[in-house]
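The other protein chains are all here in position, but one chain of the complex has been omitted.
By written order: A and B. Residues from 1 in each chain.
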Amino acid sequence: MRQSQLLRQKMVYSLLAWTVGIAIFFPILWTVFTSFKTELEAVATEPSFLMFDWTLENYSTVFIESRYFTHFWNSVVISIGSSLLGLLIAIPAAWAMAFVPNKRTKDVLMWMLSTKMLPPVGVLVPIYLLFRDFDLLDTKLGLVIVMTLINLPIMIWMLYTYFREIPSEVLEAARMDGATIGSEIVHVLLPIALPGIASTLLLNIILSWNEAFWTLILTAAKAAPLTAFIASYSSPEGLFYAKLSAASTLAIAPILIIGWFSQKQLVRGLTFGAVK
Amino acid sequence: MATTSSRFLGRIMISPAVALLLVWMLVPLAMTIYFSFQNYNLLMPGMQEFIGWMNYEFFLTDPAFTESFFNTLQLVCGVLFITIIGGTAIAVLLDQAIVGRNIVRILVLAPFFVMPTVSALVWKNMFMNPVNGLFAHMFTALGLEPFDFLSQAPLASIILIVSWQWLPFAALILLTAIQSLDQEQLEAAELDGAGPMARFYYIVVPHLSRAITAVVLIETIFLLSVFAEILVTTNGGPGYASTNITYLIYSQSLLDFDVGAGSAGGIIAVIIANVVAVFLMRMFGKNLEK
Partner (left out) sequence: MIRRLTTSICSALLLSMPVAAETVTIATVNNGDMVTMKNLSKAFTDANPDISLEWVTLEENILRQRVTTDIATGSGQYDVVTIGTYEVPIWARQGWLEPLNNLGEDYDLDDILPSIRGGLSYQDNLYAVPFYAESSMVIYRTDLMEKAGLAMPEKPTWDFIEQAAKAMTNKDQGVYGICLRGKAGWGENTALITSIANSFGARWFDEQWKPQFNTPEWQKTLEVYTNLMLKYGPPGASSNGFNENLALFQTGKCGIWIDATVAGSFVTNPEESTVADKVGFALAPDAGLGKRANWLWAWNLAIPSSTDSKAAAEKFVSWATSKGYLDLVAQEKGLANVPPGTRASLYANEAYLKAAPFAQMTLDSIKLANPNNPTVKPVPYVGVQFVAIPEFQGLGTAVGQQFSAAVAGNVTPAQALKTAQRLAERTMRKAGYPKN
């Protein structure tokens, strides 16, 4: 009796959860389907679901018309490069905030976060002029720097909340054993905090991969990432739903796959001090 | 004991981050403040001159300013409201024993990985387009007049799109928080005869308040500068119906190329952002002390 009630409850919840899940995922699914349709089928008055002539035509057009792999590689370098560089700066900062806090730690943290609230368009011209003078326009290095600085506050905060949950006794024990601060961080803190660091890294790769303001403004040809690739498909002449879908699929697929495979790591660290 | 040296060390460790962010903030900010007092149009070089507060005057008296200010508020609050309510519901649902929980979680998580530009393009063209969009087809199939989302309810449509992108984030943080909930406490309450609603309201919600503040803080940071979604879908219109402050500054500095006006707008946006930051800091700080 109780058993069957539980089972029924499970069924109801599962059904509900699946409905919600599919509804949320549907726009992506629909885009992927559309990318395999012909342009005319993509705008057909009675949209077909699965039952259409699957074609790879859009993908081949996209590959012929643009250099997908160059953009892809630029995206990879920029997002991974900036995330690694960011970690290098953020880990010591977060360590300091979490383990030797002072009165102003919270203010500093809030100040850092508030730098993220500056509207990028407001400082566009100054940044552009500086980039020109330092010869950073259209270079991956330039974008790595910008992405690092943009995401640094979030990285520090994530790591800070994560580090704070580590009992400081663990570190003190290591220090008693005569470990230097450097080796304390590398050998004691990092292994414990690895899930948090991994998730910080992943979140930042995602954020930089999807950043579409600076990446478009500060690049031309050589360093242009996938956001620029999408911008060339955003509103071309004539029918474009299918081509747009193919380009969209290509632009989001890599990060979607990485995200799915690493979702456990990502989720584990995504607490922002929310749990405790 | 070791405090003095470790405090000193702490300062050293934090200084690269602080220094970099200071430079990143102050240098452009100083240049922006300087430009905001200049009559500086990128298209008219050599005509640069000091014009006092005129840029500010023009920006603040711009008919678009008040409207875009309230649009910004509506956008931020609307998305926060939807993502927190929806996120909590999803988190509670995913916390149950359900079949294929991991797969459902993957499905729910997916929108978070999608580039804002892509999601705006997809929503605009393939769903909200009143002639060829999927919603229009659905409306027609039901015998209804297709609803023209982006011109009849532009801001609401953008709120919908942005909420779709941020729902997974809220749901995930709230889910982690729910999972850390003390099960024994819940069971004890159940034994005491508390119904599911009462348990949710008196135990789960207070427990989630920290997580909710975290979501509010992070999302606000990003929502204040929502831009790509507006640029792609409505261009801020019709009229100013979907122009937010960020978009307004954009139109001044990249359509007019009026660097002076754009800079003045940028400074005003910075002030607004700081007011919001102080407000959030109060709210978050309180929750953090607990």
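Just so it is clear, a residue touches a chain if its C-beta (ideal position, glycine included) is under 8 Å from a C-beta of that chain, and two chains touch if they have at least 3 such contacts.
As the structure is a prediction and not an experimental result, all values here were calculated from the model.
K.L.:
Which of the visible chains would the unseen chain be in contact with across the whole complex?
P.N.:
A, B
K.L.:
Touching the hidden chain in the complete assembly: which of A:P27, A:G81 or A:P120 does that?
P.N.:
Reading the full complex, the residue touching the unseen chain is A:G81.
K.L.:
Can you tell me which of B:V23, B:M44 or B:A97 touches the chain that was removed from the display?
P.N.:
Only one listed residue reaches the unshown chain, and that is B:M44.
K.L.:
In the full complex, which bits of chain B touch the chain not displayed? Write them out.
P.N.:
Answer for chain B: residues 41-45, 54, 58, 62-64, 124, 129-132, 136, 145-146, 148, 150-152, 233-241, 251-252, 254-258 touch the chain left out.
K.L.:
Need a quick check: the contact residues on chain A for the chain that isn't drawn.
P.N.:
Residues 39-40, 43, 45, 64-66, 73, 77, 80-81, 84, 125, 128-129, 132, 137-141, 144, 216-217, 220-222, 224, 228, 231-240 of chain A touch the chain absent from view.
Please note the rule applied: only the chains that are shown with their structure count from here on.
K.L.:
Could you please state the distance in Å, as a whole number, between where the Cα atoms of chain A are centred and where those of chain B are centred?
P.N.:
Chain centres of chain A and chain B, defined by C-alpha means, are spaced 15 Å apart.
K.L.:
Sort out for me which residues of chain A touch chain B in the complex.
P.N.:
Residues of chain A touching chain B: 10, 13-14, 16-18, 20-22, 24-25, 27-28, 30-31, 34, 43, 45-47, 89-90, 92-93, 95-97, 99-100, 102, 106, 108, 110, 112-127, 129-130, 149, 152-154, 156, 175, 181, 206, 209-210, 212-213, 226-227, 230-231, 234, 241, 244-245, 248, 251-252, 255-256, 259-260, 263, 267-268, 270-276.
K.L.:
Write out the stretch or stretches of chain B touching chain A in their complex.
P.N.:
Counting only chain B, the residues touching chain A are 2-3, 6-7, 9-11, 13-14, 16-18, 20-21, 24-25, 27-29, 31-32, 35, 42, 90, 93-94, 96-101, 103-119, 121-123, 125-127, 132, 134, 137, 140, 164, 167-169, 172-177, 180, 210-211, 214-215, 217-218, 220-221, 224-225, 227-228, 232, 245-246, 249-250, 253-254, 259, 262-263, 265-267, 269-270, 273-274, 276-277, 281, 284-285, 288.
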